[in-house]
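A single protein chain has been omitted from the complex, and every remaining protein chain is retained in its original position.
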Amino acid sequence: MSAPSSGHAADVGLLSPVTAGTAAETVSGDAAVLAAMLRAEEALVRALVRSGIAPAEVETTADNVAAARLDMRSLALEATSGGNPVIGLVRRLRAVVGDEHAGWVHHGATSQDIVDTALALVAREVTSRITTDLRALAARLAELAERYRHTPAVARTLTQQALPTTVGMRAAGWLAGVHDAIRAIERDGLLPVSLGGPVGTADAYGTAGPAMLDAFAAELDLTAPVMSWHTRRTPLNGLGAALFATGEACGKIAADVLVLNQTEIGEAREGSAGGSSSMPHKANPARSVLVNSAARQLPALGAILGSSGTPEQERPAGSWHAEWQPLRRMLRLAAATAEHTRTLVDDLVLDDAAIERNVELLLTNLGRDRDWLTATVAPTSGWIDRVLRQHREQSQHREEGHG
Amino acid sequence: MSAPSSGHAADVGLLSPVTAGTAAETVSGDAAVLAAMLRAEEALVRALVRSGIAPAEVETTADNVAAARLDMRSLALEATSGGNPVIGLVRRLRAVVGDEHAGWVHHGATSQDIVDTALALVAREVTSRITTDLRALAARLAELAERYRHTPAVARTLTQQALPTTVGMRAAGWLAGVHDAIRAIERDGLLPVSLGGPVGTADAYGTAGPAMLDAFAAELDLTAPVMSWHTRRTPLNGLGAALFATGEACGKIAADVLVLNQTEIGEAREGSAGGSSSMPHKANPARSVLVNSAARQLPALGAILGSSGTPEQERPAGSWHAEWQPLRRMLRLAAATAEHTRTLVDDLVLDDAAIERNVELLLTNLGRDRDWLTATVAPTSGWIDRVLRQHREQSQHREEGHG
Amino acid sequence: MSAPSSGHAADVGLLSPVTAGTAAETVSGDAAVLAAMLRAEEALVRALVRSGIAPAEVETTADNVAAARLDMRSLALEATSGGNPVIGLVRRLRAVVGDEHAGWVHHGATSQDIVDTALALVAREVTSRITTDLRALAARLAELAERYRHTPAVARTLTQQALPTTVGMRAAGWLAGVHDAIRAIERDGLLPVSLGGPVGTADAYGTAGPAMLDAFAAELDLTAPVMSWHTRRTPLNGLGAALFATGEACGKIAADVLVLNQTEIGEAREGSAGGSSSMPHKANPARSVLVNSAARQLPALGAILGSSGTPEQERPAGSWHAEWQPLRRMLRLAAATAEHTRTLVDDLVLDDAAIERNVELLLTNLGRDRDWLTATVAPTSGWIDRVLRQHREQSQHREEGHG
Partner (left out) sequence: MSAPSSGHAADVGLLSPVTAGTAAETVSGDAAVLAAMLRAEEALVRALVRSGIAPAEVETTADNVAAARLDMRSLALEATSGGNPVIGLVRRLRAVVGDEHAGWVHHGATSQDIVDTALALVAREVTSRITTDLRALAARLAELAERYRHTPAVARTLTQQALPTTVGMRAAGWLAGVHDAIRAIERDGLLPVSLGGPVGTADAYGTAGPAMLDAFAAELDLTAPVMSWHTRRTPLNGLGAALFATGEACGKIAADVLVLNQTEIGEAREGSAGGSSSMPHKANPARSVLVNSAARQLPALGAILGSSGTPEQERPAGSWHAEWQPLRRMLRLAAATAEHTRTLVDDLVLDDAAIERNVELLLTNLGRDRDWLTATVAPTSGWIDRVLRQHREQSQHREEGHG
């Protein structure tokens, strides 16, 4: 695929360090979106052949679609006049495949079918990476929970030292959040294909509409909706909630590291702490900061998707168009939290002396001794077991192929 | 400044017509929240007895807690000094039950356990009503889909007449959205109990913490979390997504009625249309307007919940406190959309002549005849069947007791 | 005014400790909103007389409107059928004033005129209290900036001790934020009256519409818009931004106190710290927590108002109705941040020893001595002067009657 024609118009992540260079950035970039739209158009042609709607010879048209090389920037610019990039895409593809079979390209579909299906493909790529990162993160947290099962640490509530807990208990709490996120992504991380045609009835396929929808979904290994979801945006809810859960599970870990990393607390620091442009002596918790910055953006972006959730008529005049960029941004931000938090936890350095010093301060303030300490943190072991049991069940479930 | 007398401070729904007088308003009001907090404190005492932590005679203390009558307003005012209403609640309850057993009241719990569990109880009451309303709504939509299966109507996209569909197809689309909402509510509409104690370790119960948690949940017929969710707010994600789905399913119906009800289109009107303070001749689609107003508020309220999703430390300094009012508001607004949309659809008046007139206009503009019309809308029947099949499966599933 | 008829439906602040018992809660409660709607209807009748549209004898009708006593709850319940509470209000008022003059009640107005004008009156009451609290807060911060002008303290960035600053510099920074908020409230804290009539043309007044609008505004001592703002919601932008600024100025102070109050830092604590339901030994920063909880809710509530900012037609079908509750909530939350932060700063206890201890730690970590410290913090004095100069100018400006 050719590079964008206008260097000046291209954004390469300068204002988004948290996503720059992540795996999700690439698989959700404009080039990937265009590839996914081409893949959707290709799959549509193949499904037409499979369903017997188009003659077998049209298979070569699908090959031609798959092989098309289009200029992203000109598609983007042209989208202004029609409102979306598919109109220009189809025109170009029909020119590519030649007059004889041009009519089979995009046959029976509407722009929304292609964009929504392409975003489903992109979302799958991103959530697949999220799952990988979250599983690795979970494994590491399970180790931490086990290793630090009996290491007392100060629990803090509303800014104050409260009572003792254990480092393992804290890791178990983080792990439980990651479990929630994995479950949410596995359960709701997929969007279905879209093939409703101009007004959701897929009229061009006659009574073969449902069969075509299923064939199209099979071609892309995605699910088929019960009927068109052009104006039923509930599938985005599940994906949104799953991305939230990812941001929350990872953002919680970052939030705690930011507290524990404070100079006066000093219980944890990032293994590869970041520099400062003005104070070279500082070692900033750069990764936690970035994860935090990403988690902060997800809820309001989700609200944009939610605001598009009650589209009028058979296809709406603006609310659908408002979804694309926020959805892509949510995918990237959530994935970035997973990728960075995985590294963050892998590299996390715990300062045993600081942890112990703070525990001593708590005991002093409470007027308690080590026996009391031991007794008070003893119950954490049972909770850790409970979370680790859930961890084994989730892992086993996946190995058995349900994940 | 003297504290306002209770009457002056009370809000009774004047600025929220959409929720005023709904079933959800009552079961989520401050009185219901207080009752739920008492129920949580009562259940905690009973669970202590069941678990053998407290002696059997403490059961009467639970009765006393259950019978307590407290003044809401003074609790609310007092909450300012401690940050939440449970501190005052516990003090009052301990006075009520007398010195001997006072220590068993709230034993081992923290304020957040009581508030979160109370909100779980309130949420269950509200979502139970939502489910009832959505099922009734679904039944009615299934009838409409069947009855109007062959009635052609204009489908509109991006404000313009596009192609014909059927009235039944439109009803099937609405129904599919309601199915999504029902599934989401049934699957994720419940919050778990909370019993983490001061720092999430439930240390007061020693190694009996998990057993106490399970007993507490059993007492309230709610689920138990794997461990404390004080700072793992993912359970709110699922509930939030389910409330979104409700607002979207109902808001979509209202959005379409608002279009169809336009004077120049005139295909539908509300059976009991609202008046106007200035134009008595108008019949405003008041219920659709209110449903629309509610659906518009849900996404941003969800963003507030989401912004509280990465709480620092073992209990956070503000983000938890920011959840309560938005969560209650979301419960009420979502429930109001279900209650009103059920009535809206029950009373909906379709104007066959207007529907037909608009179809004729479309045919004229397209230069098409009735044969083409018949052929073009024929495929809708298959989609309607597909949604009705899902409807029967969902209904059957519930009758078998899975719902 | 009578107490609400249904105790079960009344909310008295149980889930909103931050606003419970504040001055703003009362002046923005349903009773106050109803009183403001009556005041608007009264002023409308008086303006009709002043403008010569209604005969002089109608002045008694205005008196009757002003003296009306109506039941809030029944108005709220009835609002469901028409979509807003003004329809029922007008019917009752016309019954109250008797047949002869009934027609002058609400003459030429539409429901939105009354609700929007009532909310303008309520907003003025609330912002007036905000200004009072912010000015008192500013005065106190100016004292702190002066008193602690030369007291070194640790400045922290990205969680870490960074370089020294002074306590006075920190207070000056807080003060500059409060200045911004005062300026925003004074400049944009007022909404205009509304008197557009059914479709924004005020047609009932013939060519006297603009004169009537000005008379109506004069009667209420509010400003008149250039023309109807029924569907031009920009006035809400300014008010929203001013409420944001209030929440930010106060929320920033709370955020810093929450850091400084941490056990391991210990540089500041609240004078009247809150209790804990489970850990009596703790002194929670309850007021900072509540201010934080309020500041967190404002942005998303503002997004609801913003989402209502592009209303279709001459009056929209839902977006206006979605504004009322979020706007009231924003007013209350912003005012609560001002009221509580004023008290928070009044009662704030600084721990000189802790401040000094942390400075020593910084010097040790940096390998610096006291001379370097003195030199490094010397520049803060100039910044403090700059902010105090702005403070004197703002104060003087107000004394001269511009505020």
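Miscellaneous remarks
Each chain gets a letter, A, B and C, in the order it is written, and its residues are counted from 1.
Basically, contacts are C-beta pairs under 8 Å (C-beta built on N, C-alpha and C of every residue); 3 or more make two chains touch, one makes a residue touch a chain.
The model shown is predicted, which means the values in this text are computed figures rather than measured ones.
Partners of the chain left out, restricted to shown chains and counted across the full complex, are A, B, C.
Contact with the chain not shown here comes from a single listed residue; of B:162, B:202, B:253 or B:294, that residue is B:162.
Touch with the chain omitted from the figure is made, among C:55, C:103, C:206 or C:271, by C:206. The omitted chain makes contact with just one of the residues A:304, A:335, A:363 or A:387: A:304. Here the missing chain is touched by one residue of C:20, C:58 or C:295, and it is C:295. As for the chain not pictured, it touches chain A at residues 1-4, 6-18, 20-21, 23, 25-26, 29-31, 33-34, 72-73, 75-77, 79-87, 90, 106, 108-111, 114, 197-198, 254, 258, 272, 274-279, 284-286, 288-297, 300-301, 303-304, 307-308, 317-322, 324-326, 328-329. For chain C, the residues touching the chain absent from view are 83, 155-159, 162-163, 165, 169, 172-173, 176-177, 179-181, 184, 198-203, 205-207, 209-210, 225-229, 231-235, 237-238, 240-241, 244-245, 247-249, 251-252, 254-256, 258-259, 292, 295-296, 298-300, 302-307, 309-317, 375-383, 386-387, 390.
Summarising the interface, chain B meets the missing chain with residues 156-163, 258-259, 261-265, 276, 279, 281-285, 289, 299-300, 303, 307, 358, 361-362, 365-366.
Keep in mind that, in the parts below, only the chains that are shown with their structure count from here on.
Remark: rotation between chain A and chain C after Cα superposition is 180° (nearest 5). Judged by shared residue numbers over all numbers used at their interface, chain B and chain C contact each other through mostly the same positions, with over half in common.
In terms of their C-alpha centroids, the spacing between chain B and chain C amounts to 29 Å. Averaged C-alpha coordinates put the centre of chain A at 38 Å from the centre of chain C. In chain A, the residues that reach two or more other chains under the touch definition are 156-159, 162-163, 258-259, 299-300, 303, 307.
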